[in-house]
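A short write-up of the structure that comes next.
A single protein chain has been omitted; all remaining protein chains appear in their positions.
By written order: A, B and C. Residues from 1 in each chain.
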Amino acid sequence: MSSWLFLIPLLPLAAAVINFLFGRWFLQHASQWIATLAVAASFVLSIPVFLQIASDEQSISQHLYTWIPAGDFNIPVTLFVDQLTATMLLVVSGVGLLVHIYSIGYMHGDPGIYRFFSYLPLFVFSMLMLVLADNFLVLFVFWEAVGLCSFLLIGFWYRRRSAASAAKKAFIVNRVGDFGFGIGILLIFVTYGTIEYAGVFGQVGDATQTTITVIALLLFTGAIGKSAQLPLFVWLPDAMEGPTPVSALIHAATMVTAGIFVIARAYPIVSQSADAMLVIAIIGAATAFIAATIAVTQYDIKKVVAYSTVSQLGFMAFALGSGAWIAAIFHLVTHAFFKGLLFLGAGSVIHGMHEEQDMRKMGGLKKYMPLTYWTFLIGAAANAGIIPLAGFWSKDEIILGTWLGDQPIIMVVAFITAFFTSLYMFRAVFMTFHGEERFDAEQVHPHESPRVMTIPLVVLAFFAVTVGFIGFPPEDGWFHHFLDPVFPGMPHPDVAWSTIVLFAAISTVIALSGLYIQYMAYVKRSISPRGISELLGPLYKLAANRWYLDEIYDVLIVRPLVAFSMFLWRFVDAQVIDGTVNGVGSLVTYTSNQWRRAQTGLIANYVFAIALGAVIIIGAFMIFGSNLFE
Amino acid sequence: MNELMPEHFMFLSAALFIIGMVGVLTRRNVLVIFMCVELMLTAVNISFIGFAWEFSQLTGQIFALFIIAIAAAEAVIGLGIIMALTRQRDTVDIDEVRELRQ
Amino acid sequence: MAAEVLVFNLLSGIAIVSAAAMIMMRNPVHSAIALVITFVNVAAVFIMLRAEFLAVVQIIVYTGAILVLILFVLMLVNPDELPDFHGARPMQQIFGFGLGIILLAEIAVAILTRTVVAEPGPWTEDGMAAVGGNVQAIGQVLYSGYVLPIQATALVLLAATIGALFLGRPDEDEEPTPSRRTVATISLAHTRGSDQDEIPALSSANIKHEAGDRDLIMARDADEFTSTPEDDQKGQQE
Partner (left out) sequence: MDANLLSSYIFAVVVLNVLLGLMAYMTYLERKLMAAMQDRVGPNRTGPVGLLQPIADGIKLLVKEDIIPKHADRRIFLLAPLLSFVLAPVAAAVIPFGDSITVFGHEVNLYVADINVAALYFLAIGSMGVYGIILGGYASANRYSLLGGLRSAAQVISYEIILGLSLVGVFILSGSLSLVEIVNQQSETLHLGPLQLPNWFILSQPLAFVIFLIAAVAETNRAPFDLPEAETELIGGFHTEYSGFRFSFFFLAEYISMIVISLFGATIFLGGTDGPIRDGVWWLALKAFIFLFFYIWLRTTVPRFRYDQLMGLAWKVLLPLVLINILLTGFIRLWGLGML
């Protein structure tokens, strides 16, 4: 079993390499089948791995080779699977497979399809290796690799200026977080002398409390960048410039959850530091709230889903911070399915509307694309937390976890955010699929997407409905017991059934109230959204303009940086460095001109110089003596 | 000296080496200079083999073997250069080849 | 073993004398012959120093290959071009001999005053005989401890071969010119075509019609043997 573990990441890598090398001239559209089959194979291979983990609760590891053997500093490349990794394996390869299938339809006819289908398996490979890593350095390498794939795929249509700059933005903003992450890993190495999980986690307590807090916060810095937390989430909405399947796979289901995964993986460290957990909880809650308010005001369907993603990642983050570890992972899993579903559904809408993304130009699409509608509705409901869909179970559990973790303020924020979640989700549904048809019927003929695109939707919708039941009953479900060994020493507060039911009831009421408000606003038209926005005035403007975060960054960071760069260019480079270099050059030219006279061109003279040198050296040796011959 | 001593072959080696060196210094024919260089290499070989003999080691002989191999390569290249030189400049006088002066 | 010393002195005496003759000879061919004598004597010295294999290699490589090649090149060079030994640089010779004498003195002092100390190795006469002889001993040491240098030497030799081929290739300074037009004649004695300076190169414009329609010319007198470009044009006008 564990002997062919390596095939799981290797197959997508092979597909990526093959498509990249031969795609342009030989494979073209055939590349999609290679990529899809490879990912399918790794999904199929992941299942027995998961089953084995589930049955005997033993973690598997397979040593591949030693990457850096430098004295005591050994970096083995070892595949390591425990319950957490097994879960992630299934999610990554499963959603990855569905997205691959979906992409066959979505990318049909694109001239760069071979490129797409080499980047996408490359991403799957990197992500799988990220979750399979058994030390922090390999983790970091593939952490960067998924960032690279994200960059390549956001900028897939690189001829589009906005796509190119979005790709750059994603890459650069992520660098900020990665920098902290890298320093955190260095600090781990300095503190513990090893960077292998087992070695580090076994001796967490040896370090001082401050060090542990700093390490935890530095690791979380990486997560802030990768998982789009405040204040670095600005890249994620822009990343929607990439093809929609990419958004679904990378920017909803898998890569952005890497930050959550790493914090969960570093549970032994993070859980030792109450301060760090508080910071994580606060940042997560703030992210969730701010992103939710922004999402309500957006008109671009993909932007709505993107901010929703940021918000849900905030949920996961504060769940971690509040000590609801399993709930966070649970939400990660359910979120992967329903958010992937929402993105693919949005992609299907965009596809059917001929690349139109503005919801103000949609409406009434229900009758044109029923399958998309129903699946999108399921995804939205799951996201909003309507019982009994997947999102309900996980989100409710997170909120319950904040209460159990003695974070009442965050709990309140979470409830408010849940309300906003319901608002923006159903706003998107009703604006897109209900109401009058606001598009230009002369130009646009909405149509249902081809089957290759709708089948993944249906599959994902099925999971969005059912996957929540792995965590049923709350706090005591199968999933909780499955993941329990990953988080040793986690407190298990006894929760009364009444409490659970109470929280579930509050969640449901909040979700349904959001649904009702939007129904009145966009279907019955008894509430005017415009009136509300005018009523709120500056608050609405704040949210609609994304809390001016981009502008603040522009003033605070980008412009000073540009000015400083100009200074470096105009003064330091053009005058100081060039002056030095030219000065050295002219000095050498001058001295060389003087020395050139020694160059007589007569070989006899050169040989004579050599012989004279030999005579002098030997003579000096003989006279002054040396210990060479004695 | 009634026995073969290290001094014997060391003097032989030194004498041949210095004769070769003097030849390189005084002759003007590239080919003769070339032969002198070969003589110097052989002189060094004598030293190597002599020390190998004196200390019952084989390292010196192996070094000499490598020197002979490299000398063969050097001869091939050197003669090729001389051929090219005579074809281009029609001379083997080393003093007439002084383009590097420029 | 005075005999051994005697033989050694004899061999090295011949070697030194002929080496000196090598640099004194005016004729480089004589120098080469003197060098052959030196090398053969040195090879004999090698045998005395228990290096039979190297002695044979010395003869095969130095006298059998390198010096033959040098002789070869010497004979390709016009003897009139050979520079004088007593050239126009007396200072150079004085300095050369002077340096040689100083160096010899220095080394002589070094040899006589210093001694080399080292651990004796296992390859005495008996040690070599135990493994089958000098060749076997060298083979054992060479292919156990010096595999990488052997490979490197092979590469050097390969590179030298390629370099020699490159250096020795024929001159290519002549531009490859388009093939000259040959004039089809049936010659009885003297062809006018060969008297003409140069017939312009065939251009692509007239190559096509000339390829097929030129008939065999049955000559009656000398002027008819050759068809010139003017004739061709005439023929076309008709």
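Note that in this section a residue touches a chain if its C-beta (ideal position, glycine included) is under 8 Å from a C-beta of that chain, and two chains touch if they have at least 3 such contacts.
Here the structure is a predicted model, which means the values were calculated and not measured.
K.L.:
What are the shown chains that the omitted chain is in contact with?
P.N.:
Result: the unshown chain touches C.
K.L.:
For the chain not shown, which residue from C:V7, C:M24 or C:V56 touches it across the whole complex?
P.N.:
Looking across C:V7, C:M24 or C:V56, the contact with the absent chain belongs to C:V56.
K.L.:
With respect to the chain omitted from the figure, which of C:A20, C:L71 or C:A105 is a touching residue?
P.N.:
C:L71
K.L.:
By the contact definition given up top, give the residues of chain C that touch the hidden chain.
P.N.:
Missing-chain contacts on chain C: residues 27, 29-30, 33, 36, 52-53, 55-57, 59-60, 63-65, 68-69, 71-72, 75-76, 132-135.
In this section, only the chains that are shown with their structure count from here on.
K.L.:
What topology does the chain touch graph have (line, ring, star, complete, other)?
P.N.:
Shape = complete; every chain linked to every other.
K.L.:
Which chain C residues reach two or more other chains?
P.N.:
In chain C, 89, 92, 95-96, 99, 103, 107, 116 touch at least two other chains.
K.L.:
Hunt down the residues of chain B that sit against at least two other chains at once, touch-wise.
P.N.:
In chain B, residues 21, 25, 28, 95 touch at least two other chains, as defined above.
K.L.:
Which residues of chain A touch chain C in the complex?
P.N.:
604, 608, 611-612, 614-615, 618-619, 621-622, 629-630
K.L.:
Can you check the complex and tell me which residues of chain C touch chain B?
P.N.:
For chain C paired with chain B, touching residues are 1-2, 4-5, 8-9, 12, 15-16, 19-20, 22-23, 28, 31-32, 35, 38-39, 42, 45-46, 48-51, 53-54, 57-58, 61-62, 65-67, 69-70, 73-74, 76-78, 81-85, 87, 89, 92-93, 95-97, 99-100, 103-104, 107-108, 111-112, 116, 118-124, 127, 137-138, 141-142, 146, 149, 153, 156-157, 159-161, 163-164, 166-168, 171.
K.L.:
Within their complex, state which residues of chain B touch chain C.
P.N.:
Within the complex, chain B contacts chain C at residues 1-4, 6-12, 14-16, 18-23, 25-29, 31-32, 34-36, 38-39, 42, 45-46, 49-59, 61-62, 64-66, 68-77, 79-84, 86-87, 90-93, 95.
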